[in-house]
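Only one protein chain is missing; all other protein chains are in place.
Coming up: subunit A.
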Amino acid sequence: MASRKSSSKSRDENDKYSVLLPTYNERENLPLIVWLLVKYFGESGYDFEIIVIDDGSPDGTLEVAEQLQKIYGEDKILLRPRAKKLGLGTAYIHGIKHATGNFVFIMDADLSHHPKFIAEFIEKQQEGGFDLVSGTRYSGNGGVYGWDLRRKLISRGANYITQVLLRPGASDLTGSFRLYKKEVLERLVEQCVSKGYVFQMEIIIRARQLGYSIGEVPISFVDRVYGESKLGGNEIVSFLKGLLTLFATT
């Protein structure tokens, strides 16, 4: 109770949160995630901006984003598109360059990460002065929706192996709903070389190596509402490859 009270009182008026939304074919989801972000940032009263980094989606995500910009204003929705699909790591670098906030949220645009948790992330960060706050599906009230037994088993198994091999000091390594201090994210992204799931893992590992503090917030993960969720043999193989690479090099 006490911490909540003090955090709202000590809320720094100058803090601003930039949300990076890398998109590729998210025409259906983008308006919804933006609407939810505006709703929850509006309710909690934090200053924010949403940076949409679209990698040349053929489905017209960018046109939808332009419409949203007209509705919510050019100071709230920033469009920083790129001509083609260039990967997550570079999307973050690209987005950070244009971010005017001193904190950066990273989340998926496919509605699996719910913006209702942003206030909890921010409170957690202020509570412990953390360099990064990571959402976790694996502890506390965290969880998933829409996963069958096979998917749960793979996820828990992969997480267990990772915990044993890397001892990262964070319970959810492959999740990507996180809040970073801007300069911390800049430094981390520079250091990371992996792609996809492994990129998220590497960021946490590098953060530990560099001595950054990590806080955790339990989140519910509702698997893709529109579009296909991807977890095939290829993903598993590339995950294992990435895991072993990190195991051998960090």
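Criterion: contacts are C-beta pairs under 8 Å (C-beta built on N, C-alpha and C of every residue); 3 or more make two chains touch, one makes a residue touch a chain; residues count from 1.
Everything below uses one rule, namely that contacts and distances are computed from a predicted model.
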item	value
Undisplayed chain, where the name is taken from the UniProt record, one of "Geranylgeranyl transferase type-2 subunit alpha", "4'-phosphopantetheine phosphatase", "EKC/KEOPS complex subunit CGI121" or "Dolichol-phosphate mannosyltransferase subunit 3"	"Dolichol-phosphate mannosyltransferase subunit 3"
Sole residue of A:G56, A:G87, A:G128 or A:G157 that reaches the chain not shown, by the stated touch rule	A:G157
Contact footprint on subunit A, counting only the chain that is left out	31-32, 35-36, 67, 70-71, 111, 114, 138, 141-147, 149, 152-153, 155-157, 160, 164-167, 220-222, 225, 246-250
